[in-house]
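Only one protein chain is missing from this complex, and each of the others stays in its spot.
Moving on, here comes subunit A:
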(Lines give C-alpha, C1' and ligand atoms only; values in the text may rest on other atoms or scores of the structure.)
Protein backbone atom coordinates (compact mmCIF):
# COMPACT_ATOMS: atom_id res chain seq x y z
CA UNK A 1 0.00 0.00 0.00
CA UNK A 2 2.69 2.45 1.10
CA UNK A 3 4.55 2.01 -2.18
CA UNK A 4 1.58 3.27 -4.11
CA UNK A 5 0.48 6.18 -1.94
CA UNK A 6 -2.15 7.99 -3.96
CA UNK A 7 -1.36 11.50 -5.14
CA UNK A 8 -4.04 13.78 -3.76
CA UNK A 9 -2.84 17.20 -4.81
CA UNK A 10 -3.28 19.02 -8.12
CA UNK A 11 -2.90 22.59 -9.35
CA UNK A 12 -6.10 24.52 -9.83
CA UNK A 13 -6.77 27.78 -11.62
CA UNK A 14 -10.13 29.45 -11.57
CA UNK A 15 -11.72 32.82 -10.90
CA UNK A 16 -13.58 33.60 -7.69
CA UNK A 17 -15.78 36.67 -7.91
CA UNK A 18 -13.68 37.85 -10.84
CA UNK A 19 -10.34 37.42 -9.06
CA UNK A 20 -7.92 34.89 -10.50
CA UNK A 21 -7.05 32.05 -8.13
CA UNK A 22 -4.11 29.64 -8.46
CA UNK A 23 -3.87 27.09 -5.71
CA UNK A 24 -2.84 23.50 -4.99
CA UNK A 25 -5.88 21.57 -3.90
CA UNK A 26 -6.47 18.16 -2.45
CA UNK A 27 -8.56 16.17 -4.90
CA UNK A 28 -10.84 15.24 -1.99
CA UNK A 29 -11.41 18.87 -1.11
CA UNK A 30 -14.82 20.39 -1.81
CA UNK A 31 -15.23 23.73 -3.51
CA UNK A 32 -16.93 24.89 -0.32
CA UNK A 33 -13.95 24.02 1.87
CA UNK A 34 -11.58 25.57 -0.65
CA UNK A 35 -13.55 28.81 -0.55
CA UNK A 36 -14.04 28.92 3.19
CA UNK A 37 -10.90 27.39 4.65
CA UNK A 38 -8.27 28.20 2.06
CA UNK A 39 -9.40 31.38 0.30
CA UNK A 40 -11.21 33.05 3.22
CA UNK A 41 -14.35 33.54 1.14
CA UNK A 42 -16.86 32.60 3.80
CA UNK A 43 -20.17 33.88 2.42
CA UNK A 44 -21.12 30.36 1.32
CA UNK A 45 -22.06 28.42 4.44
CA UNK A 46 -21.80 24.81 5.52
CA UNK A 47 -25.15 23.54 6.74
CA UNK A 48 -24.91 19.83 5.99
CA UNK A 49 -21.91 19.07 3.73
CA UNK A 50 -24.17 16.61 1.90
CA UNK A 51 -26.00 18.74 -0.64
CA UNK A 52 -29.20 18.57 1.39
CA UNK A 53 -29.61 22.14 2.59
CA UNK A 54 -28.36 24.57 -0.09
CA UNK A 55 -26.59 26.97 2.30
CA UNK A 56 -23.38 26.53 0.27
CA UNK A 57 -24.97 27.39 -3.09
CA UNK A 58 -22.63 29.26 -5.47
CA UNK A 59 -22.59 29.80 -9.21
CA UNK A 60 -20.17 27.82 -11.35
CA UNK A 61 -20.04 29.49 -14.76
CA UNK A 62 -23.41 31.03 -14.00
CA UNK A 63 -25.10 27.78 -12.96
CA UNK A 64 -26.11 27.15 -9.36
CA UNK A 65 -24.31 24.29 -7.64
CA UNK A 66 -24.05 23.10 -4.07
CA UNK A 67 -20.38 23.75 -3.47
CA UNK A 68 -20.15 21.11 -0.73
CA UNK A 69 -20.79 18.39 -3.32
CA UNK A 70 -18.63 20.03 -5.97
CA UNK A 71 -15.02 18.84 -5.87
CA UNK A 72 -12.76 21.89 -5.91
CA UNK A 73 -11.03 20.50 -8.99
CA UNK A 74 -14.30 20.76 -10.87
CA UNK A 75 -13.91 24.54 -10.72
CA UNK A 76 -10.78 24.35 -12.92
CA UNK A 77 -11.02 27.09 -15.51
CA UNK A 78 -14.43 28.17 -14.25
CA UNK A 79 -15.88 31.40 -12.96
CA UNK A 80 -17.06 30.91 -9.38
CA UNK A 81 -19.45 33.49 -7.99
CA UNK A 82 -20.37 33.64 -4.31
CA UNK A 83 -22.66 36.01 -2.46
CA UNK A 84 -19.71 38.37 -1.97
CA UNK A 85 -19.61 38.85 -5.75
CA UNK A 86 -23.25 39.83 -6.18
CA UNK A 87 -23.28 43.49 -5.14
CA UNK A 88 -21.73 46.13 -7.38
CA UNK A 89 -18.10 47.14 -6.89
CA UNK A 90 -19.24 50.31 -5.12
CA UNK A 91 -21.27 48.19 -2.71
CA UNK A 92 -24.56 48.87 -4.44
CA UNK A 93 -26.86 45.99 -3.66
CA UNK A 94 -28.26 43.77 -6.38
CA UNK A 95 -32.05 44.23 -6.62
CA UNK A 96 -32.53 40.73 -5.19
CA UNK A 97 -30.41 41.56 -2.14
CA UNK A 98 -32.47 44.71 -1.66
CA UNK A 99 -35.67 42.73 -2.09
CA UNK A 100 -34.52 40.28 0.60
CA UNK A 101 -34.14 43.25 2.96
CA UNK A 102 -37.44 44.84 1.95
CA UNK A 103 -39.45 41.60 2.32
CA UNK A 104 -37.56 40.42 5.41
CA UNK A 105 -36.66 37.23 3.57
CA UNK A 106 -34.26 36.17 6.31
CA UNK A 107 -33.86 35.82 10.03
CA UNK A 108 -30.61 34.35 11.34
CA UNK A 109 -29.01 34.92 7.94
CA UNK A 110 -27.10 31.67 7.78
CA UNK A 111 -28.95 30.23 4.78
CA UNK A 112 -29.27 33.66 3.14
CA UNK A 113 -26.14 33.58 0.94
CA UNK A 114 -27.35 30.31 -0.55
CA UNK A 115 -30.89 31.63 -0.92
CA UNK A 116 -29.61 34.70 -2.77
CA UNK A 117 -27.49 32.61 -5.14
CA UNK A 118 -30.38 30.22 -5.78
CA UNK A 119 -32.79 33.10 -6.18
CA UNK A 120 -30.56 34.71 -8.82
CA UNK A 121 -30.40 31.40 -10.67
CA UNK A 122 -34.13 30.88 -10.30
CA UNK A 123 -34.67 34.26 -11.98
CA UNK A 124 -32.06 33.60 -14.69
CA UNK A 125 -33.55 30.18 -15.42
CA UNK A 126 -36.98 31.72 -15.92
CA UNK A 127 -38.42 29.81 -12.98
CA UNK A 128 -39.98 32.78 -11.19
CA UNK A 129 -43.21 33.04 -13.15
CA UNK A 130 -45.52 32.70 -10.16
CA UNK A 131 -45.35 32.05 -6.43
CA UNK A 132 -45.76 28.29 -6.74
CA UNK A 133 -42.99 28.04 -9.31
CA UNK A 134 -40.66 30.00 -7.04
CA UNK A 135 -41.59 27.76 -4.10
CA UNK A 136 -40.71 24.69 -6.16
CA UNK A 137 -37.45 26.00 -7.58
CA UNK A 138 -36.31 27.43 -4.25
CA UNK A 139 -36.99 24.20 -2.36
CA UNK A 140 -33.37 23.06 -2.52
CA UNK A 141 -32.53 25.78 -0.03
CA UNK A 142 -33.67 25.09 3.51
CA UNK A 143 -34.43 27.95 5.87
CA UNK A 144 -34.89 26.65 9.40
CA UNK A 145 -36.07 30.06 10.61
CA UNK A 146 -38.95 29.65 8.16
CA UNK A 147 -38.54 32.82 6.11
CA UNK A 148 -40.01 31.11 3.06
CA UNK A 149 -42.87 33.56 2.54
CA UNK A 150 -40.45 36.48 2.42
CA UNK A 151 -38.10 34.62 0.09
CA UNK A 152 -40.92 33.95 -2.37
CA UNK A 153 -42.04 37.58 -2.17
CA UNK A 154 -38.49 38.85 -2.75
CA UNK A 155 -37.81 36.66 -5.78
CA UNK A 156 -41.21 37.47 -7.25
CA UNK A 157 -40.72 41.20 -6.73
CA UNK A 158 -37.49 41.11 -8.74
CA UNK A 159 -39.10 38.92 -11.40
CA UNK A 160 -41.82 41.54 -11.81
CA UNK A 161 -39.22 44.33 -11.98
CA UNK A 162 -37.51 42.37 -14.72
CA UNK A 163 -40.81 42.00 -16.54
CA UNK A 164 -40.93 38.25 -16.51
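Descriptive notes on the structure:
One rule holds for everything that comes next: a contact is a pair of C-beta atoms (placed from the backbone, for glycine too) under 8 Å apart; a residue touches a chain by one contact, two chains touch by 3 or more; residues count from 1.
Here, contacts and distances are computed from a predicted model.
Name of the non-displayed chain as stated in its UniProt record, restricted to "Aminomethyltransferase", "Xanthine dehydrogenase", "Diaminopimelate decarboxylase" or "Nucleoside ABC transporter membrane protein": "Xanthine dehydrogenase". Note on the undisplayed chain: of the listed residues A:10, A:76 or A:101, the one touching it is A:101.
From the options A:48, A:69 or A:124, the residue with contact to the unseen chain in the full assembly is A:48.
Panel shows subunit A; residues 8, 26, 28-29, 33, 36-37, 40, 42-50, 52-53, 55, 82-84, 86-87, 93, 97, 100-102, 104, 106-113, 116, 132, 134-136, 138-152 of it touch the chain omitted from the view.
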